[in-house]
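This structure is in structure tokens; I'll ask about it shortly.
A protein chain is absent from this complex, but the other protein chains hold their places.
Here the chain labels run A and B in written order, and each chain numbers its own residues starting at 1.
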Amino acid sequence: MERAVAGRLSAIERISTELIATAELTVQTQGEGFTDITREAASFVEQSGGRDGHLFVYLRHTSASLIIQENADPDVQTDLTTALRLFAPADGPWIHTVEGPDDMPAHIKGMLTGVSLHIPVRAGVLALGTWQGLYLVEHRSKPHRREIVLQFVGSKRA
Amino acid sequence: MERAVAGRLSAIERISTELIATAELTVQTQGEGFTDITREAASFVEQSGGRDGHLFVYLRHTSASLIIQENADPDVQTDLTTALRLFAPADGPWIHTVEGPDDMPAHIKGMLTGVSLHIPVRAGVLALGTWQGLYLVEHRSKPHRREIVLQFVGSKRA
Partner (left out) sequence: MERAVAGRLSAIERISTELIATAELTVQTQGEGFTDITREAASFVEQSGGRDGHLFVYLRHTSASLIIQENADPDVQTDLTTALRLFAPADGPWIHTVEGPDDMPAHIKGMLTGVSLHIPVRAGVLALGTWQGLYLVEHRSKPHRREIVLQFVGSKRA
């Protein structure tokens, strides 16, 4: 089946891969909800000496997750939390209840939203969209200490 | 707990990382629904001069997303759109309504499906499965201009 060209491609830039920079980011959450870690991720890239490439973000937990979403209106985060509660209600037909009524819903929310993502880096800056922020989303009711692995892969600044 | 071996691993190929190639793909959507960008992504890899490695795809928006799904029967895309509407109905209990009844559902759909993914590249070709296509999925009702960052990381063709 023929189809029309879907998009327009810009010129391609080519560089060499030179650097992998790695650090861990520890975040103390305040219970269920969104923690903005965009500034920390940008600071890591700045400190890493990286120029062009990717930031890889990985969360080492199964009842929290990483989400890139709107950073403007806090109501969006409230609604996203509402949506996640509707997907995985505390009173759902779950059999894994030994860790409390918020635990299995947290795993389901984690499964739906994921623990690994990447963001392109251009000229040492995260190439996020205007309205995009990077969030650690806590799905458990109580505060938790969460560990994130940050890695930059790409070229070095001169 | 002992468990059986789950899978069979092939021989491992080893090469050097040499190249990061970057471009932006601009896509004009026609409102809610799927736009196939597989050909554009493959063309980028071809033009990049890359041989083996990965294509990283990143969408710079919060009310659209990237999905790898079946490319054969268009009914699948219809049903995936139906499913996303069921997950995030326009008349859900959302408080972020200032941008219209399709906006908050679009953010929820974006959260569930994500804005960053990668596809392996072997010998300059996307290693997609037989039935896999790469789609930009518009979640807003009206057409939008969407920006995607494409990056190849890997080895160069001779």
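Here is the rule we use: contacts are C-beta pairs under 8 Å (C-beta built on N, C-alpha and C of every residue); 3 or more make two chains touch, one makes a residue touch a chain.
Quick caveat: nothing in here was measured; it's all calculated off a predicted structure.
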item: Touching residue (missing chain; options B:E24, B:D52, B:D103 or B:E138); value: B:D52
item: On chain A, residues whose C-beta touches the chain left out of the figure; value: 17-28, 35-37, 39-40, 43-44, 47-49, 56, 58-62, 87-88, 92-96, 98, 104, 107-108, 110-112, 114-116, 118, 136, 147-151, 153
item: Touching residues (missing chain, whole complex) on chain B; value: 3, 5-17, 52-54, 67-70, 73, 75-76, 78-80, 82-83, 86-87, 112-114, 117-120, 122, 127-132, 153-155
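By definition in this document, only the chains that are shown with their structure count from here on.
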item: Distance between chain centroids, defined by C-alpha means - chain A, chain B (Å); value: 16
